[in-house]
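Take this structure first; my questions come after.
The other protein chains are all here in position, but one chain of the complex has been omitted.
Order of writing sets the chain letters: A, B and C. Residues in each chain are counted from 1.
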Amino acid sequence: MLYCPHCGTSNREGSKFCNNCGELLPPSFEEGLPPEGAPPEPAQEPEWLQGLEGEAPWEPGEVLEGAEEEPEWLRELGAPAAEAGVDVKGEVAGEEGTAPWLEALAGLTEEASLEPLEKEGLLAGVKGALKVEPIFSTPHRVGEVAFSPLAGADQAARFEGIVSQPLAPVAVEERPRTRRKEVLSWLFYLILAGAVVGGILLAGGSINMPLTQATVDFYKTVESLEEGSVALLSHDYDPGTAAEITPQVRAIFDHLMRRGVKIVNLSLTPEGQALADRALEDVVSEHEGYLLGRDYINLGYVAGNEVGARFVAEGLRARLSPYPLGEGVGGLEDVDLVVVLAGSQEHLRRWVEQVQAPYKVAMVAGVSGQVDPAARPYYRSGQLKGLLSGLVGAAEYERVNQHPGIALSMMLPQAAAHLVIALFILLGNFAYLVESLGGRG
Amino acid sequence: MRELLGTWVAALLTLMVFSYLISDNPLYRLAEHLFVGSALGYAIVVAIQDVLLPRLFTPLAQDPVTYWHLLIPLLLGLLLLAKGRVSTAWFGNVSVAFLFGVGGALAIGGALVGSLLYQVRDSMLPLLPGEGDGGRAIDNLILVVGTLGSLAYFYFTVGGERRTSGLRGGALRLGSIVGKWFIMITLGALFANAVMARVSLLVGRLHFLLSDWLRIV
Amino acid sequence: MEVILNLLEASGIEPLAALMLVVLLVFFAFLLFTDRRVRLGFRPPLRPLPGFTLLNDFVGQAVESGRTLHVSLGAKGIGGASTADTMAGLMALERLAEQAVATGLRLVVTISDPSLLPIAQDTLRRSYERRGYPQGYDPLQVRYIAPDTIAYAAGVMGVLEREDVVASAMIGGFGDEFLLMGEKGAQKGVQQIGGASSPGTLPFVYASMDEALLGEEIYAGGGYLSSKPSHLGSLMAQDWLRSAIILAIILGVAIRTLIL
Partner (left out) sequence: MKRVLPTAIAMATGFLVLLDFFFDNLYLNALGVTLINWVVIIAACALILGFLNVLAFHLRKIIQRQEGWLYSIALLVMAGTVLLGGLINLQGYRAPLVKAIFDYVQTPLQATIFSLLVFYMASAGYRAFRARNLETFLLVGACLVVLVGQAPLARYIWEQLPALKDWVLGVPATAGARGIVIGVALGSLATGVRLLVGFDRPYSE
């Protein structure tokens, strides 16, 4: 609770201005105390009860709203129940007016909510349980007006910032955006971009990447495919995740084509098929003799949201029948490997649940790094025979496939950016520490 | 030639977007509007080519007797367009109601079959997985406690009833405190987890500028 | 046991599906019961949620007519599994629309799924009519931006950047693009409330919003903001089912620990 220094009204934690008089409140971390002469807070009342009384009294209008939302068939059920509990006067009115029995209800409710609260015994524990703090102490921006890691100057600037705020209930927009704050964020951006650019420039050819078992399993699964077998690749990503997945796709294409595997491509995202086309064009040019329609095909986008994967499984034969490649493929059971390239957890889950589980087809996945925690359980349970995750997975695959490509050269800038962001977070904590120590002294 | 021109266009657009980091400016604004426009156009093209033609118009035109039922979504789609005029708006409520009906059912199905079933099942872990596997035992204990705690954190109507004993209230309070710790760990870990994918994206863009465009690397 | 399984097989329902059906029916029974109780006058005490407390009087804190209140209904729509998230956004919109009408703030609603367009417009129109100011409703207050989530985020960033936004509420189905909008709002000093259901998005909600609604909390809007009886009843029913699930997990853990 924050108390307004002017009128004594209590305000929500983190409020910038008093709800009653509109005056500027002290920053939230400096706990405000009720000024002398202010009406004492009814402390014995739990917070939730205040909320109830203050915000949501039962007004006839509201009850009417409730009545309107009640479906007819339930209302019929409900009327006798209401009659049993309440003294009903008159008939249930039409939809436009307030039903008298509901008005009666409203009265009853008001009484119910005004019942004196148990302060001891059973409900004592209750009161405590409800004192859960306002969920997360979201850092409030007023406390960070200056947005600077330099504590001493920071204090002054913050004070200045608060003082310079107009004392009107206009609030919000006047959160000062000082030039310094902007300059600081430019500095951050510059350092981050510099780290990445430097990493790209410094990165040599191949880095000695450690290989993870999931990648090796992926490789082995592809390696075990015989010439002429069929692999189905589902490109379920968009340009937002393509930076990670396209390098995976190139490495996988390269490997599949060296094995002489026929490749069926499709996509459950509208953009995926175009991205797949582009990767295909590039890789096919390195492998002579791979013919469109005979050795590889892109079936395009399969719309269907939740059931897209099921549409694919059920309609594969029809989709493939116009092409020479489709001759030997009667359905999903003739596909030797399904490769799911998922930019989101949802797509992977659909493939595993709607295709892998019912059809028991061999499945591997290449996913965005972000999907990795969700994908790993499928790999552990054996539903996925191999898993590539993120750019790191692509780099590992390039290494095990002995065909170094773009992913390996991106490892250094990737690592640099991670470290820089970690550094910023540490810096923020350092600034906070210095600030709070300074505030105490 | 096409490739070269394309690379230049892409590179310039990329730089226009990065200029937004300094501040809002006309170049970024142009790039933003071009992007929104092309994304919109593309989505409509995809919808026509991959949905409306193959799933609606082609079957209807070729074999209207077999595919008569497709007239229903066609009608519902047209009714939705009727919402554009206030006087005919209520017809459109039928299509909207249809969408809400299917959506509500999918929400229920997704919640029950998609998450609840698997998550609850996976939470039932043995606390003594076997001899000499102390690490797993501790992990499982943490998993169970964390799941229960973070679930208890979300109680909305705690304690309104007289049946709530002090013990149960205390357990809930403890649960929600522990739950909050776990939720905070989750938020921190997932934030960092998201960094990886986006950094790859940034590296990809800068790599494009340095290698495809400037040809430095 | 065997009898039950046989019976299930005969009726074409798998055991797991049957279990889920039971859960659904139990929940439905809870809901009917709690809804009735609330209608008869019982008011469940609600845990305070700062997000909804702020939302309830969102624009009251910054009244200056002519400026903009932005409401995002999420990057998803209706008709799919994220329908529930979108409903949460619509609940908030209902409340905010009335506040905007009352204070004369300019309301901009952005959507990314065009199926939402008629619903968002209807919600707005009704709010204006309820306040006796139907001529104030403009269908173009609801802006469809683009179906692609990044394009949507770019469009919303444009709104936050240039349209003198004083407050912004973003509740619904979101992915990572949330942070693009949220951080832009934070940079511009916009008062923000946000909520999402996907765990991966929550850190971004937490990091960029003034008040965050996490996960399940977004669905509670009807109960917290409008005190709709069926929504209050539903919150109670959710809690009962939650207790049942907690007990089930404890039981499952005990069985697996003791028997295995």
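Going forward, contacts are C-beta pairs under 8 Å (C-beta built on N, C-alpha and C of every residue); 3 or more make two chains touch, one makes a residue touch a chain.
Since this is a predicted model, take the numbers as computed values, not measurements.
Engineer: When the whole complex is taken into account, which chains on show are touched by the absent chain?
Structural biologist: Taken over the complete structure, the missing chain's partners among displayed chains are A, B, C.
Engineer: For a quick check of understanding: of B:Ala47, B:Ala137 or B:Val217, which residue touches the chain that isn't displayed?
Structural biologist: Looking across B:Ala47, B:Ala137 or B:Val217, the contact with the absent chain belongs to B:Ala47.
Engineer: Pick from B:Ile142, B:Leu174 or B:Leu214: which residue touches the chain that isn't shown?
Structural biologist: From the options B:Ile142, B:Leu174 or B:Leu214, the contact with the absent chain belongs to B:Ile142.
Engineer: Over the whole complex, note the residues of chain A touching the chain we left out.
Structural biologist: So the residues of chain A touching the missing chain come out as 69-74, 136-139, 141, 144, 147, 185, 188-189, 192, 207, 209-210, 238-240, 242-243, 271, 273-275, 278, 303-307, 310-311, 369, 373, 376, 391-392, 395, 411-412, 414-415, 417-422, 424-429, 432.
Engineer: Kindly note down the residues of chain C that lie in touch with the hidden chain.
Structural biologist: Per the touch rule, chain C residues meeting the hidden chain are 11-14, 17-18, 20-21, 24, 27-28, 31, 35, 77, 79-81, 83-85, 87-88, 90, 113-115, 117-119, 122-123, 126, 139-140, 142-145, 147-148, 150-151, 153-154, 162, 176-177, 179-180, 182-184, 186-187, 197, 199, 202, 204, 206-208, 214-216, 218-220, 222, 230-231, 234-235, 237-238, 241-242, 245.
Engineer: On chain B, what residues meet the omitted chain?
Structural biologist: 2, 5-7, 9-11, 13-14, 17-18, 20-21, 29-53, 55-56, 69-70, 72-74, 76-78, 80-81, 83-84, 90, 93-116, 119-120, 122-123, 139, 142-154, 179-196, 198-199, 201-202, 204-205, 208
Simple rule for what comes next: only the chains that are shown with their structure count from here on.
Engineer: Could you pull out the chain whose C-alpha mean position is farthest off from that of chain A?
Structural biologist: C
Engineer: Which whole number of Å gives the spacing of the CA centres of chain A and chain C?
Structural biologist: Here the centre of chain C sits 15 Å away from the centre of chain A.
Engineer: Indicate the whole-number Å distance between the mean C-alpha point of chain A and the mean C-alpha point of chain B.
Structural biologist: Comparing mean C-alpha positions, chain B is 7 Å from chain A.
Engineer: What whole-Å value do you get for the distance between chain B and chain C if each is reduced to the mean of its CA atoms?
Structural biologist: That gives a centre separation of 14 Å.
Engineer: At least two other chains touched by the same residue of chain B: list those residues.
Structural biologist: In chain B, the residues touching two or more other chains are 42-43, 106, 110, 114, 158-160, 193-194, 197.
Engineer: For chain C, write out the residues touching at least two other chains, lowest number first.
Structural biologist: Residues 43, 45-47, 80-81, 148, 150, 176, 200, 206, 214 of chain C each touch two or more of the other chains.
Engineer: Could you pull out which chain C residues touch chain B in their complex?
Structural biologist: 16-17, 19-20, 23-24, 43-47, 78-84, 86, 115, 117-119, 121-122, 145-148, 150-151, 154-155, 157-158, 161-162, 176, 199-200, 202-204, 206-207, 214-217, 220, 223, 235-236, 238-239, 242, 245-246, 248-250, 252-253, 255-257, 260
Engineer: In the complex formed with chain C, which residues of chain A make contact?
Structural biologist: 12-17, 19, 46-49, 51-52, 55-56, 58, 62-63, 65-66, 69-70, 74, 78, 81-82, 85-86, 105, 108-109, 111-113, 126, 130, 132, 134-136, 138, 140-141, 169-175, 177, 185, 238-240, 271, 305-306, 344-345, 370
Engineer: Residue numbers of chain B touching chain C in their complex, please.
Structural biologist: 24, 29, 32, 35-36, 39-40, 42-43, 80, 83, 89, 92, 96, 99-100, 102-104, 106-114, 116-117, 120-121, 123-129, 144, 147-148, 151-152, 154-160, 183, 186-188, 190-191, 193-194, 197-198
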